[in-house]
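Got a structure here, written out as structure tokens. Questions coming.
A selection of the complex's chains, in situ.
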């Protein structure tokens, strides 16, 4: 995939960063500051984010893979403890096996059509507890929003949390797109965070240059975090420049305002695409992703012009194409994309048999 | 340690960043770019750095620990292969065991007074080759400049390289401060790089916000790098903002000019401190670090005002205090520090017995 001008809709990480983020970097660029987060700027930004989330402790890291592995390092105390996750999760599919390599732990992946785990699905994977031949489930890993653009409702999250507590399972919530979820649910960050033992707060996809945070909600889990962060190569020396990004996102609720905007653009796109013959919306649009089922031919045509991903294959022979919006996607960008898809679809012969949507 | 105003001399990572680095970030902050380094900006910056070093391939990462672990991942093919390093190396002392955790490999640490390995010292650690009960040495890890502020000469580096080739050992050169070494030696980056199979190029300590590069010099070692970088949590999604930092450092030879400046400040500081009674220069000043032996009392007094480190204990009962300069340290900063040390020393009773320097 080559860089193309204009919007790519390929990922929310194709977007640039808020000018305010760059201004925040400049604002802290004065004089010396002790490294590794012991400076006043870093401490204040972490404290501010913790207050927003109701978290006990926070740790800034470089990227999402680092955030996921650090979070799980706090929760998995023994290499025979396992992590229950969705088969479609980024953790399972898109981390190149980093959890297995760095944690030495097994992922117990559960197939789910909408990216969301349920207590019943999890319970079915708990057999084998107490059997030395089996890994011992210890963590439930969920993403909010999910990798399929869906969101858990707060009551779904609370049921998972209660189920976890009842079954001695800790909850890690991958919040790479937690802003989009908060925007969709119309709730506070703390409402979502309260359902997890540890969560990540994604800054990069929300308009920062490169920063994520690990937030610890439950007592007794943070003690080892500084060492794990160092070991998993996520300890920044010039921490103030990560902290400044967090500050810029929290100022004026940029993290949330931008997510509301991105979500609205996704809904706009979904509304436009569902009128295009041969394109069907494959998942409910609950964040900034639009998943569309279409023929391979149409997808191939669109991939010539857009840096999007064929997310998966559909059992009916079609493919699922993912379109992502970001904090800076404009109405005009979306309108142009929708027009281009409609044009491409109209130039292909109509499919003989209408496919079924996945959602 | 709290943030203090003015220069800390505690570490070269206490410094801020070049304004030109921030300008470079702003310059690339326009429109979408595909992620993970596949954009034109990132490719160009990596190519430019490779050209400067004479490297085959380059990979940008977040920090020094990540750079070290990624580099060694390329060189250690089996977990029973071991890495020979100096006992005083950052790799051995200051990575919180990341190499052991992530590589699963053993470090064979060799005690050296000046931080520099020699063929003779390495050869003594090669016994046990072919014995299944012993780890098998595979990599020589060196730092240039070393953690003790010394530099290998080019002929020393070449002897190590030749020794490595003769003994089936690959060379990884930790270049967190390679700029300071190039400045000291008055040589090109490529001259140093040519003595390694893989090296790192440190951007963060040279005035960037947070970027390091892994440079692969030897054919056949880079194939697995993209996967390892992802697994060791060093793959940036918005790569252009790492690339822009590299560009800014290469522009106007900032990486080298700043290192020359920092080295000069270290020499200035050394010249001033060696006149202070009770303070002795403990290592040759060949980069931007000044290592001084002094009494515990004097060190304790200085640590009240400066965020410096007691680097180690000296067998004679004194301690070694490290002072670091950076690209933005001024002559005035150094003069103030030297005066403050002299004042502190003059207020303490003279030591009864003069200690011995380590150097």
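When the chains are written out, they are named A and B in that same order, and each has its own residue count from 1.
By our rule, contacts are C-beta pairs under 8 Å (C-beta built on N, C-alpha and C of every residue); 3 or more make two chains touch, one makes a residue touch a chain.
Everything numeric in this text was worked out from a predicted model, so none of it was measured.
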Total copies in the full complex, given that 2 are placed here: 4
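Note that only the chains that are shown with their structure count from here on.
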Fitted rotation between chain A and its twin chain B in degrees, CA, nearest 5: 180
Inter-centroid spacing, chain B versus chain A (mean Cα positions, whole Å): 34
Contact set on chain B toward chain A in their complex: 1-8, 10-11, 13-17, 19, 22, 25-26, 28-35, 38-41, 62-66, 69, 95-98, 101-102, 204-205, 209-210, 227, 230-238, 241-242, 307
